[in-house]
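Structure record follows, encoded as structure tokens.
Of the protein chains in this complex, one is absent; all others appear in place.
Naming follows writing order (A and B), and every chain is counted from residue 1.
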Amino acid sequence: MASAASATRSRAPSGPVKFLRSSIGAKSVMALTGLILTAFVFGHMVGNLQIFLGPEPINRYGHFLQSLGELLWLIRFVLLATLIVHIASAARLIVLNRRARPIAYVLDDSVQVTFAARTMPWTGMILLAFVVYHLAHFTLGTVQPELFSHHDELGRHDIYAMVVLGFQDWFVTAWYVVANALLALHLSHGVSSLFQSLGVTTPSLRWPLVDLAGPAVGTAVLIGNLAIPLASWLGLLELPYGAM
Amino acid sequence: MILDAKIPEGPMAQKWDNHRFRMKLVNPANKRKYKVIVVGTGLAGASASASLAELGYRVENFCFQDSARRAHSIAAQGGINAAKNYPNDGDSIYRLFYDTVKGGDFRAREANVYRLAQLSNEIIDQCVAQGVPFAREYGGLLDNRSFGGAQVSRTFYARGQTGQQLLLGAYSALMRQVGLGNVTLRPRTEMLDLVVVGGRARGIVVRDLICGDVYCASADAVVLATGGYGNVFYLSTNAMGSNVTAAHRAFKRGAGFANPCFTQIHPTCIPVSGDHQSKLTLMSESLRNDGRVWVPKDGDDHRAAPEIPEEDRDYYLERRYPSFGNLVPRDVASRAAKQVCDEGRGVGSSGLAVYLDFADSIERLGRDAINQRYGNLFHMYEKITDENPYELPMRIFPAVHYTMGGLWVDYNLMSTIPGLHVLGEANFSDHGANRLGASALMQGLADGYFIIPYTIGHYFASGSFEPVETDQKEFEDTKKSAADRLQRLLDVRGGRSVDSFHKELGQIMWEHCGMSRNEGGLRKALELIPALREEFWRNVRVPGGNGELNQSLEKAGRVADFLEFGEVMCLDAIGRKESCGGHFREEHQTEEGEALRDDEGCSHASVWEYKGDDDFPVMHKEPLSFDLVKPSVRSYK
Partner (left out) sequence: MNLTLQMWRQRNLSDEGGMVQYEISDVSPEMSFLEMLDILNESLIARGQEPVAFDDDCREGICGMCSLVINGIPHGPDSGTTVCQLHMRRFQDGDTIYIEPWRSRAFPVLRDLIVDRNAFDRIIQAGGYISVNTGGTPDANAIPVAKSEADLSMDAASCIGCGACVAACPNASAMLFVGAKVSQFRHLPQGHTERARRATRMVEQMDAEGFGNCTNHYECMAVCPKEIDVRVIAELNQEFLRTELTGSE
């Protein structure tokens, strides 16, 4: 029995911009872009772990990716766009959230806010810096240019040599360790959170499944990603023949 | 003062129908032209505002709380009665009517009570449609329980939060109308006085509690739904802000005040723990379904409760009332508790408490079953007292809970001032001398949803309304007197806080006009109250100023009115020379100490008319006749 009067109250037409500006719309964008980025991080890790199979598979994998040509650029474009939307949306939400409490508590305490959740903006910003560094390191080759020019016997870019030799530098390795720890922290809140933001949790799903999903993904990524620099640095990966 | 109850003609069951047909209607297109002021946003106020706005009237709604959702109706725990007879256990409109008239100790108006019982069913339908999440059975239909000793299960409930859920239902209907622009809501705004123009209620004077502005609002009719006056006792189960000001001010402007001495003392509250106590917490009456009430046989028995053997315990309700036992009505249970405490057999550090013991039920039904039924209440008890009721019996004591008295209204809910309508606990109409459990919510909503929308239209259609302006003399004068009074309160600059006066008044009222009363005590109160009032106006200290948020000033105005109103209560208690319901006069009791009603001399509502500050008010009688339910002795033995 909706009254006629209430139906006449007009509402601005809904559109994508309006949706994205709404608090739940913005959060769902964070969740979806986060999901894509998490999937990338996971795939990236699995691909890179081929390094433990020796130089041949990883170099072949690298060559395969390079050979994708325009498709590779498309993937790169999508990832970049996703990242930009994720960051832009986050930045906007951070500003709004700061503004929502103009006067802070003199004594602030909390019952259950986690370190990971509270530091999302900080871990996010440091991760952005790391992504730039990582691209400069292994994609553009500007960090250790002397290693970027190696080629294997088939003439392919020698990724194996580049990686293993690259992580002989303790500073580079330490930076990767720190960044991946932060990535794990970021994922541990982000992955659990995206289910809630997309509205697919229920109390029975939330604990333990969803609440543990974040830490589980974070830990898996941490172990997988750090295995490569640490194994390189500790000399567990055989140095490429002829190198050094 | 003419007290014409305007009871419609015809057989009882047809009175409301006949009346609805005979009442004049306002043309739908003309409803916009009428404006109604509603004071209060509890069950009665919110439901009235919403319903009137839905019909097309312009409504301005005031409340002193920060939001309309906070009115004290929200605290009702137990449930709401209706004669649906869903459990098929023999309930009917007539039975609900009969129980209510009898429960009220034959001091309510039959026609009003019958209408209440008729409307009870529509209330449940309305609330369900609004999304009130009543308890349900596995089959998806509504669950009912028996409450307050009723012999049928007619109480609908939403966990222990029925009042909250019903209020939120009415509040949401109200909010919808506010959103549509049909109701102007003014929270944190307190009514200070009523404006009467040409003999009719045409507006109110209010104070904006945030900035201190005193201003007038005008309308074609005023509806008061401002609750009860239980806080005259200082300690009660009412909210801290509940007050008599609106009703008392209306009384001083010419509205008759009916049965002010009818106050209900609820038997199961958490006892006072010290002088610092600011309010009393009710524990739902349902606890008496499984708890046994007792005190030690010997007042000097100071052993811990579990160490007192059966033979040294006095289960006094079971002993005195073998057939109803622990489920006797509220007034009877309360008085019995007071009696054993007066005999020096009360328990706890103050000696003002009795045990409510669940040990037998826990043994019989298991701890889980008790937890299922009363878990939240046990939790609340433990939070407040730091004692675990699974191991130690609860300590309980009666506390002021509800006031059956209120502004006199006719069948149309209109007071003796034309245009001033009074709903819910603020009026006197339906509960007589004692209210049954789960009936207050029913009455508030019946008044607001289903009675006032019709009767106010009849009032509008029956006369012509000159436009009034808030700058005309009557408004300006009333506003000035209200503002002057606030200034006088600030100007006293004495030495005692408002609360200390309120506490002292409460002690006087509790001592002499509380659970049992006698002429000597009441006369003493009539000496003490004016003396206290005189000191108040000479020695109260109200810090701060008028043009700001000033809680001391708010309280001072309310306490000043309680200091006047307490006297009217005592006068009424002296005048009613019988014991009935919540009013127990020690001079009028049987040899066994039971209440003794006087149907010959006292079958009336006593209605008080204000005669100026220097004179006593004058009492008028509205005789009560009982055509369907013949008055009998209420026996629970």
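The rule we apply is simple: contacts are C-beta pairs under 8 Å (C-beta built on N, C-alpha and C of every residue); 3 or more make two chains touch, one makes a residue touch a chain.
Just so it is clear, the model here is predicted, and its values are computed rather than measured.
Visitor: What shown chains does the left-out chain touch?
Guide: A, B
Visitor: Of the listed residues B:Q65, B:N326, B:N412 or B:S516, which contacts the missing chain in the full complex?
Guide: Checking the options B:Q65, B:N326, B:N412 or B:S516, the one contacting the hidden chain is B:Q65.
Visitor: Give the residue, chosen from B:I74, B:I370 or B:M619, that touches the chain omitted from the document.
Guide: Missing-chain contact among the listed residues: B:I74.
Visitor: Given the contact definition stated above, which residue among B:I7, B:M23, B:L142 or B:L392 touches the chain not shown here?
Guide: B:L142
Visitor: Touching the hidden chain in the complete assembly: which of B:E476, B:D499, B:E535 or B:D598 does that?
Guide: Candidates B:E476, B:D499, B:E535 or B:D598; residue touching the omitted chain: B:D499.
Visitor: Could you tell which one of A:L49, A:L79 or A:A117 touches the chain left off the display?
Guide: Going through A:L49, A:L79 or A:A117 one by one, A:A117 is the residue touching the chain not shown.
Visitor: So which bits of chain A touch the chain we can't see?
Guide: Within chain A, the residues that touch the unshown chain are 1-3, 6, 11, 14, 19, 21-28, 93, 96-97, 99-114, 117-118, 120, 189, 192-193, 195-203, 206.
Visitor: At which residues does chain B meet the chain that is not included here?
Guide: On the chain B side, contact with the omitted chain comes from 47, 50-51, 54, 65-70, 72, 74-75, 84, 86, 122, 124-142, 158-159, 161, 164-165, 168, 171-173, 175-176, 178-179, 185, 187, 210, 237, 239-241, 273-274, 276-279, 281-282, 380, 383-384, 386, 449-450, 453, 497, 499-500, 541, 543-544, 548-549, 551-552.
Going forward, only the chains that are shown with their structure count from here on.
Visitor: Taking each chain's centre as the mean of its CA atoms, how far is chain A from chain B in angstrom?
Guide: Comparing mean C-alpha positions, chain B is 62 Å from chain A.
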